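One structure coming up, written as structure tokens, with questions to follow.
With one protein chain withheld, the remaining protein chains of the complex are depicted in position.
Going in written order, the chains are labelled A, B, C and D, and every chain counts its residues from 1.
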Amino acid sequence: MADAPKSGEPAAESSSAQPPDARPPAGTDGDAAAKPVEPAAEAPAGKGGASGDTAAAKPKPAAAAKPRPKPKPKAPPEAPKGPVDPPPPEDLERPAFLTALEAALPGRIHGLAYWVGDWTVIVTPDALLDVAAFLKDSDDGSFDYCSDLTATDWPPRGKRFDVLYCLYSTRLRQRVRIKVQAGDGESVPSVTGLWPAANWLEREVWDMFGVDFTGHPDLRRILMPDGWQGHPQRKDYPLEGPGELLLESPMEWLRLRNARDEAEIE
Amino acid sequence: MTGQAAAAPIFDTDELVINMGPQHPSTHGVLRVVLRLDGERVVDADVVIGYIHRGIEKLCENRDWTQIILLTDRMDYVAAATNNLGYCETVEKLMEIEVPRRARYIRTILAELQRIASHCLWLGTHAMDIGAMTVFLYAFRERELILDLFEEYCGARLTYNSMRIGGLPLDIPTGWDVKVREFCKVMDEKVPEYEELLTNNRIWLERTRDIGVISAEDAIGLGLCGPPLRGSGVYRDVRKDEPYAAYDELEFDVPLGTRGDTYDRYLIRLEEFRQSIRLIRQALDGLPEGPVMGKVPRLIKPKAGETYHAIESPKGELGYFIVSDGRATNPYRMRVRPPSFCNLQGLRPLVVGHLVADVVALIGTIDIVLGEVDR
Amino acid sequence: MLDTIVIPLLKILVLLNAVLVAVTFMTLLERKVIAWAQSRLGPMRVGPYGVLQAIADPIKLILKEDITPARADRMLFTLAPILSLVPALVVFSVVPFGGDELFYVTDINVGLLFIISVTSIGVYGIILAGWASNSKYPLLASLRASAQLISYEIAVTMTLVSVILTAGTLSMVGIVEAQQESGLWFGFVQPVAFVLVLIGGLAETNRAPFDLPEAEQELTGGFHTEYSGMRFALFFLAEYANMIVITAVVTILFWGGWLRPFPNVEALAFLDLVPGWIWFFGKMFVFLYLFIWIRATLPRYRYDQLMRLGWKVLIPIAIANIVVTGVFKVLL
Amino acid sequence: MAEAIAFYTLAVLILGLGVAVVTTPKTVHSVLFLVLNFLCVAILYVVLRAEFLAVIQVLVYAGGIVVLYLFVVMLVNLKRAPEAHEDPRRLARLGLGLSGAVLLELAGIVVYSYGRAAPSSAPAAPVEGIVGNTEELGWLLYTDYLIPFEVASVLLLVAMVGAIVLARRES
Partner (left out) sequence: MEITSAHYTVLSAALFSIGVIGVLVRRNVIIIFMAIELMLNAVNINLVAHARYLENLIGQVFVVFVIAVAAAEAAVGLGILLAFFRNKETVNIDEMNIMRW
């Protein structure tokens, strides 16, 4: 499976190459390092102050408060730095499975988010399988149905991908979302063992975003042709590419392609 | 056939690899199934999709919120109204917009009409795949009536663009409700007609009974949704479990199968015809007066946040996952959870061990629309 | 000379033309009947009520490009449609359309066996078409076809044995005359055999619900997938000609051929005003209509179910029928 | 006269198709020629007033046995020509010579017997009542030749069982 990143791969990549070892054990992630990429002027994120964090110590406000003088990224200035992930209001009662989850796997949960009625559990890739298995098997959760698995791409952030698992319980009729943050090239454990349904969904995420799933039985492209280069739903994927060029001036397209191929050979 | 290694089966007839599709009369579009056959028995199948991948999810990131409704038409193009509904509901959930009751009722009517239309198409093509060609034309005859109704409502027959964020673009035309009632009466008579041709037909029974059996656990695990999931006896209908539009105010039953075979899935969809008619009648009876458009800001720009919302499309759970960054007038990310895609994933376990002739029956029974699978 | 060569040749010429014209109009009949069954109109554009569609179609097919796939076996590819049509036409030489010598080309004393054996040659057309196309779907179809046709041939032949036992002759004319003598159509004497032959006939002619070799939803058209133009048309001609043969055989064997109903009841003698061949064609038409009707109504069998029906149901019943007929024949 | 025309036409066809059967490189074509050969032989039977046998020839040979051959040819989808390998010990020339000898021998017998062979019973008037009469043939088969007939049926049964056992795949 040819998966060479496109030559025009993100400018922001330079910053996303932040080594993950900067992550404190407490559960904060590469976010902290990448945050400052976002120019301070762009701070008025939707939820403003609410974009704070849970008690689980997310250093978001801190990062936003003192931007490090990093070079301004080439990403468009309005590019958001990441999802908002508003924490649940303090007075909101948590569903039983969440309290059980926090009790059973303390410290493995990176954070909780709540927005318009949807609960999201934020975890790191290494904790994903434990959390997912707990949610699936616990009596309070019994999330036996993986209704969706997708990803979002936040290029300026160090761990640019959010992989999302929308789970549903056919017994208790409740939903929850797991969110895993993964950097470019970082792999996420596959949940096909828990939910066979994730098979094609993970393939699609791999196809569209290039998130690698370890332990996936058959990680091939699914929607794009087998020999496709790049991952179309990344934010930095060129919207106008060889396609248009090929139609307008085939020779130029050919020249570019040959140049790219040569570059690859070297 | 050439170049087979020594490890390949010595007997050519032992394994024959045939490519069903992407151009094949009964793959319902450009689905490609690579079948490894032992005689006529399927040893393995690889489902290849993506032939009409248009990148709708990517396109949505560059359209403003209203324009996207138009794109959703193009996914499940035989059930455009439910696609519209799912998208609008999701954005309304994200923006916390209250939709007027009348709009919700009309949406329900449209969605159920659409369900009947989609099931008509399914029934016709499914029966056609198994060789009963008259049902095909009967079903399309009734589908035509629904298309007429839609045409009268929104001017389009296939890609309706019939909903707006916060409500509906227009109220129903005068006399439309009477026509819908008339249609319900017609449909009451026609469903038994389909049943007469198929339900107790011995050949139909032999072709569908115990074909493609899937247990409830497997169906849940594989993420099947809609009639294939209910056919295995799992009580799961988004209209009941997570009511949207006006479903919480209306009465209807969720038919369940017992064996999880093709015949049960057929029966369920036929029963859904009746339930849909029932829902439409109730919604027409209880149709409240009032506006059809809620209070929606002129510039639609949801606050930053993300949400997943699902509705029950004719094919199953149609989910939208939308991320707004709160800044742009277009979604940061829009993900569609296509029911056909998830159901199609169940094709491989269903077909292995069956005969070639069953493959077409099974492609039919999971009811896919490739426009939705590939997006 | 006149009697031995010219007259038979003229008869053959007339018969061939009649059959081919009938076959072309069969396609129209089929389309119309199915359309009515499906509450449609069917072809309406060419001629009044689309009557001339039957002529427009062959013209279109003749004018179409005749494609031979590059990797096909050219000789067999060309030969297959001919091999499939010729036996279907040859069979008509022993089919009597009326009691008078004018209405049949010849009456040989093994007429029924002749029909069975010559129709069995038709299978080569299908097998070789599938093989010569050098394509997988046609190959699958031809494997299906050869197994299906041979199996049902056994069933039909076995069934016909009981009819032969009842009639005491193999001559087609003789069989009708035997019915005249007994005053009863064999359909009433041998109802089981009639049903078996009808089912077997559907299978032998690849008609729904046994149209597996050309199941277009499964095998994209089956053995004629790669055919186009006139060669494709030849297959269709053969199929419809076979249909006419089967209905003619059923009419002769079970429904008294050109005889009026209750041929021995004097009170119905006024029915003799209607010429025999009209009775014959009328009966044939009923069965043709039945064939088309069945196609419009029933789904298709699956391959294994088809074989099971043939071997485990039809053949045992046919054998039992022979035994029962034999016992009656001896006792009476 | 008519019989002569029929005989010579058919003889040429039968021999020509026979040669084609054994010389054609493609097996499928060979099978096809074999069918045509059998059909010609069937017509020859008709000329010889053996209609029943003609029909049986078509039904059993052309409609049954050769279909079996065709089926096997299709199953045995060869990836290399069967003639590719030749046993060095094989004496093909000798075989050809042997068959020539057989032909010569047969020709000798024919020539020898030509004058004295007994078509004296006027062939122009073969007895219509007997030859080609299905009923007579059946009568003979079920009376005088009943035991051979039954033995033949047992043979067919054994062959059927044997073929099934041989061709079935061990599962």
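Convention: contacts are C-beta pairs under 8 Å (C-beta built on N, C-alpha and C of every residue); 3 or more make two chains touch, one makes a residue touch a chain.
The shown structure was predicted, so the numbers you read here are calculated from the model rather than taken from an experiment.
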| item | value |
| --- | --- |
| Contact footprint on subunit D, counting only the chain that is left out | 1, 3-4, 7, 11, 14-15, 18-19, 21-22, 27, 30-31, 34, 37-38, 41, 44-45, 48-50, 52-53, 56-57, 60-61, 64-65, 68-69, 72-73, 75-76, 78-79, 82-87, 90, 92, 95-96, 98-100, 102-103, 106-107, 109-110, 113-114, 117-119, 121, 123-124, 126-127, 130-131, 133, 136-137, 140-141, 145, 148-149, 152-153, 155-156, 158-160, 162-167, 169 |
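By definition in this document, only the chains that are shown with their structure count from here on.
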| item | value |
| --- | --- |
| Reference subunit D; chain at largest CA-centroid distance | A |
| Distance between the centres, which are taken as Cα means, of subunit B and subunit A, whole angstrom | 29 |
| Between subunit A and subunit C, centroid-to-centroid distance (C-alpha), Å | 66 |
| Subunit D residues within the subunit C interface of the complex | 26, 28-29, 32, 35, 39, 51-52, 55-56, 58-59, 62-64, 67, 70-71, 74, 132-134 |
| In the complex, subunit A residues that touch subunit B | 45-47, 51, 78, 80, 83-84, 86, 115-118, 120, 144-148, 150, 152-153, 164, 166, 170, 173, 175, 177, 195-201, 204, 208, 221-225, 232-233, 237, 239 |
| Interfacial residue positions of subunit C with respect to subunit D in the complex | 73, 75-76, 79, 108-110, 113-114, 116-118, 120-121, 123-124, 127-128, 131, 139, 142-143, 146, 150, 153, 157, 170 |
